[in-house]
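A short worksheet on the structure shown next.
Missing here: one protein chain of the complex. Every other protein chain is in place.
The letters A, B and C name the chains in turn, as written, and every chain counts its residues from 1.
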C-alpha cells in the first residue's frame, strides 16, 4: 500500500489512450500542433477567460523555475514560505533559472503565510537601496506543503498586499486540483480572480505521466514570448510537444482532473478518519489528499510491517499521500495494519 | 509528404505499447524504477562495457546542455563546428547550463571538423593565461549538421588530438542511430572506443515520443552525481521517470532503434537517387537520413504544390529528412511531383 | 562628528605616500609588479607561514563573493549568520559569483553562530540526496555584524565541526584588524591555525582607499588559479594592480594596520563608556570599533542636533563606528551632545 507520494502512482488510463490517439500522422513540432490549440480552449473554459497564455512542461520543478524566472530578475528575490517546495526540494532551480535571484523565507503555521507576516516583511522595503535585494515575486503554494488549503479569501488578501508592493504573485499549484476539489471554489476564483498572475498547474500528481501547465493571466501575458524562449533555452521545448498536449487534454476534458483530485481527497479523508477515530493527533488539517500524523514509534513499525509506505516529514510528523490510484482496499489494508491488536 | 524533420513524425507503435505496459502499479520516482535498471543492461550490451553511467531526458537541447555543463566550467569554452546545433539551434542553452561558458566556432567542409583545423586551433592555447578563455571540451556531431558521417577513424584522430590537449570529447548523437546504421561500425567503436567521453544518444528522431540518453564513459563517470544534480536543478528529473525509461527500453531492445534508423537511411538514399538520376546537384553526400539538394527556384514551387514539406537551409540548399515513418509511397509521391512534365 | 561608518573616513596619509612612491616608471600589469612580491613577504610574516596565496581587490563585496565562488559550486550552499553582510548587504553578489548557489541562514545571539546551532544544522545533511542543496561552505564574520568578536577557541570549535562535514571555512574579515587588535591573539591563530581556509582581510575600513586581501591557506591554495581567473572575469584584475599593492604594503608594514585598528577600538571603548557611565544599555559587548546603543527617542534627537552621525540598526539599536580617523575631540564632542542638560 503506497502512500509515499502521488508521484509513485501510474498515469490514469485516459492519459494513455490520449497518447495513443495522438500517435498518428505528422504534426508540427515545438507546440504548433492541433492538440495544443484544443488545450487552449479547455483552459479558457476552465478559467473563464481568454486573457491567458500557457506552456506545458514535464516536471514541476521546471514549471516553477520557468515561471519565476520571467518575473524575478537576477538582482531580485522571491518571498515564499520557509519550507516551500521551491526552497527545499528543487536543488536551487529558482536560483539557476533566475540567474542568481534569492529566496526570502517567511514563517507561518500549517504551511501558510499570513497577511500580517507578509505585510510586516514588506514594510521596510526600499527598492532604491542598492545594497539589499528587494522582493519581486510572492510565491504561494496551494495545497500548501502541509496539505492545507488557502481559501479564495486568503488568496485575495495576500495578493492585494503583494500588488500594493508591486510584486508579481506566483501560485505553485502542484496540487491545485486537490485545492480546488477540496473547497468547491472554481479555478478562476482560486487563481486570477484572487490576484494570481502566474499559476503552475500540476497534472502529474493528479494523473498524468508528466505534465504541468504554466499559466500567465492578464498583464503577466506580456512575458509569454520570454517564457517560450526560456523554455527552449532550458530544454523544455521538446520537439514532439503533442504528447505533452495530449496528456493535458485527456485530464482537462470533462473535468477528469477534478474528479481524480476529488477521489484522492476522499481517500485521504478516510485515511485521516482512521487516525482520528482513535484520537490520534494529526499535525495539520486534512484539506486535500495528504495526511500528516504524529506517529508513535511503535506504530511506525507496525505500519511498515503491514506493508505501508510513507515518509517521515520535517517537524516530526509522517506524511501519507493518496492519489487517483488509491483504492478502498488500500484504506482497508491500512486499517488492518493500524488497528491490529498490539503487544502491550 | 512530410520531409520537414524527423521530429514531425509520430512515435513508433512499439514505444506506445511499452508505455502502456509500464503504466501499472507503483514505482519509485526519480529514476529508481525497475525499467531504468533494465535500460542499463541494454546499454551495457549495446556499448560492450559496464564502465558507463547514463541519464534520460526528454529533449536534445537538454541532453547536450547537461552533458556539456558537467565538463565545461563557467570560465571555459567548447570547441564546435560553426553551425553546430549547440551554437545555432539551442538558444544559448550551453551558455545557460555552463553558467556563461563560451562556444568557439571551427570552420569545416560538409559539417566536419578536420584534424588539421582542430590541431591548429589548439596550438596557441596557454591555460595559464587568464585573459583568454581556453577550451575545455570538443563537441562533435554525428551525423553532422550536413547529414554526413564521421567514420570511426575520423573520430579516433579527433579524439586523440583533443585528449592531448586535455579536452573532454562530447558527441552530439541526435542522429547517432543513423550514423551507426549508415556505416556498419558498432556503437562502441563510434563512441568510447574512439575516445568519446560523453555521448548524447538521441532516440526522439529515431522513433521515441521524447527520449534522449546522456552516456558517460570511463573516467567521465566521475561526473555522474553532478549530472543527476544538474538534471534535478534544471527540471530534467521528472517524478515519473519510468515513462522515459519505457521509451528507451522499447527502442533499444532487439536493435529496434538501428532498424528504424536503417529504414530512414534507406528512404533517404532512394530520395537522393531521384535527384541524382537527373544529375541534380546535392550539397553533401547522403550518409544518413538527410538529403540536402540545391534546388532550382522553379522546382521548389513544383514540389511545394505537390504537397512536399521541406526546409531552406543555410548555405543555399534545401533539406529533406526521412524517418522511420517515411514510406515507399512517400518517395513515389515525391518522384511524381519532382519529375512531372513542366512548362518550358 | 561622523560615527556613521568606518568607510566614510579618508585613507591614512601613509597610504597616499605609498601611492606616490609607486607612481614612477613602468611596471608589469595585472599583478606581476614588484610591490605585489613584497606584499607576499609581509603576509607570510604576519601569518607565520609561506603556505598561502593571495589576491587584492578594491571592495569587500568583491572579496567575499570571489572567495566564496571558488568553494561553493552553483549546486551548493553557504551557511552563514542570518544577518551576515553576504546575506543582507551585498545585493546577491554570492549568488551571482557562484552561479546560483544558495545561502542558508543560521540564527545566533550577538552576531555569533554557536557550535550547537551549526552541529544541529549539519545533522541531517545527505550529500547524495539530489533534491536538497547541501552546504559546501561555512562563512563566519569576525568582528561579527554586531561588533562582537569570536575568540580563537570559538573559531577552532566551529571550524572543526565544519571540517567534519567536509565544508570549507570562509572568514569575512572586513574588520579582521579590529578583531585581532581587540584580543591579543596573533592573526595566524585567528585564521588558518583555527581552521580557516580562506580569509578576506579588509584594509579599507582600517585605513586604505580601497583594498581587500583574499588569502588562501593550505589546501585551499589549489584554487588560486581559479581565483585569478574569476577575478579577471569579474573585472577585478585591474591593469595597474601596483596601486592596490601599494595600499596593502603601506598598511601591513610595521604593523600599521593593527595600530590603526587598535586606535579605532580604543575610541569605541571610550564612546561606550559615555553610555555605560549613565547606565545606558548597549545592545552588544564592545569587542572592537563598533558601539550598538539602545537609544531613547529623545536622545536620538539631541545627538543629531549636536552633529553626530550614526545609523539605525536592525533589531532596534543604533550603531556608532570609530575609525583610525576618530579623535579624542570627536569623543569629547559626543560627550557634550549626549550629556547636555535636557528639558524634562
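Brief remarks follow.
Please note the rule applied: a residue touches a chain if its C-beta (ideal position, glycine included) is under 8 Å from a C-beta of that chain, and two chains touch if they have at least 3 such contacts.
Here the structure is a predicted model, which means the values were calculated and not measured.
The omitted chain makes contact with just one of the residues A:74, A:110 or A:151: A:74.
Residue-level contact of chain A with the missing chain is found at 30, 74-75, 99-100, 128, 130-131, 225-226, 228-230, 232-233, 237. Mapped onto chain C, the footprint of the missing chain covers residues 2, 4-5, 7-11, 13, 16, 19-20, 22-29, 57-63, 65-66, 90-93, 96, 204-205, 209-210, 229, 232-240, 243, 309, 325.
Residues of chain B in contact with the chain left out of this view: 74-75, 77, 88-92, 95-96, 98-103, 105, 130-133.
The definition used in the following text is that only the chains that are shown with their structure count from here on.
Although chain A and chain B carry the same sequence, what matters here is overlap: shared residue numbers make up over half of all numbers found at their interface.
Chain B and chain C carry the same sequence, and matching their CA atoms takes a turn of 180 degrees, rounded to a multiple of 5.
Measuring from the average of all protein CA coordinates, the nearest chain centre is that of A. Chain A and chain C have centres, each the mean of its CA atoms, that are 42 Å apart. Centre-to-centre, using mean CA coordinates, chain B is 51 Å away from chain C.
Note: centroid distance chain A to chain B, computed from Cα atoms, is 34 Å. For chain C, the set of residues that touch two or more other chains comprises 74-75, 99-100, 130-131.
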